[in-house]
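For this depiction, one protein chain was excluded, whereas all remaining protein chains were kept in their positions.
Let's look at chain A:
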Amino acid sequence: MNILEVEGVSAAYRKNTVLNDVSFSIPKGSLTGIVGPNGAGKSTLIKVLLELHPKLSGNVYFFGTSLKKVKSKVGYVPQRGSVDWDFPTDALDVVMMGMYGQIGWLKWPKKIHRKKAMEVLDKVGMADFSHHQISELSGGQQQRVFLARALIQDADLYFMDEPLAGVDAATERAIMAILRELKNKGKTVLVVHHDLQTVEDYFDRVLFLNRTVVAHGNTSSTFTTQNIEKAYGGSVRWLKEGIGIVGTHLQ
């Protein structure tokens, strides 16, 4: 069963068309990496799918229906720069936000919610920082807190916008372990990713995006030099060399 069905989606910022006729479908229980050059529309795609940015044309089906009906089944980890880090709130508080829907509007969180939030913070290795201001956390720690907030939603489909950008190796491993665990539980995860060198290790499916879908499928068959070249166009020469250097070093 396809969890997500995208048909001919287009979107623009003012006069610039950012996405043109994007179509793909995502099967249940997959871990998909969305890759493409800067300005390819990766973040915009996620925002359009989640109706945070208007689409000009096309249809999107979540679980065979519209997003409105299944919003609680969809989790989102935004790019780190999207909130004001100076806002007076601590790690535990941010994670609790993921439960506001469950707590109910205009109601106060109870002890049980706090306990659950602590458990999830512990899972991402942030239990010791529960009462730290978010502004005092490092980039990787902030990312873990946001991940925890998404996890506590207990969604079936997750969108993550560059969760691995600017985090250290330990955090990257921790986050990937959690993503794999989600996948093993039968959840579906889409990740905007920037590092071509780790695509093969991290994702079972890959979607090359450059304003439209360049290629999409199982990583083993789709992650080819040809497709990379097609997606990255002119900038691919040094990229190829880069991968080549790393490749020989590993050997």
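Assorted remarks:
Assume contacts are C-beta pairs under 8 Å (C-beta built on N, C-alpha and C of every residue); 3 or more make two chains touch, one makes a residue touch a chain; residues count from 1.
Assume contacts and distances are computed from a predicted model.
As stated in its UniProt record, the chain not included in the shown complex is "Metal ABC transporter permease", which appears among "Integral membrane protein", "Metal ABC transporter permease", "NADH-quinone oxidoreductase subunit F" or "PhnH protein".
In the complete complex, the hidden chain is touched by one of A:12, A:50 or A:118, namely A:50.
Of the candidate positions A:83, A:127 or A:165, contact with the hidden chain is made by A:83. Considering A:1, A:106 or A:169, the position touching the chain not shown turns out to be A:106 (whole complex). Touching the omitted chain from chain A are residues 50-52, 71-72, 74-76, 78, 82-84, 87-90, 93-94, 97, 100-101, 103, 105-109, 133, 149, 153.
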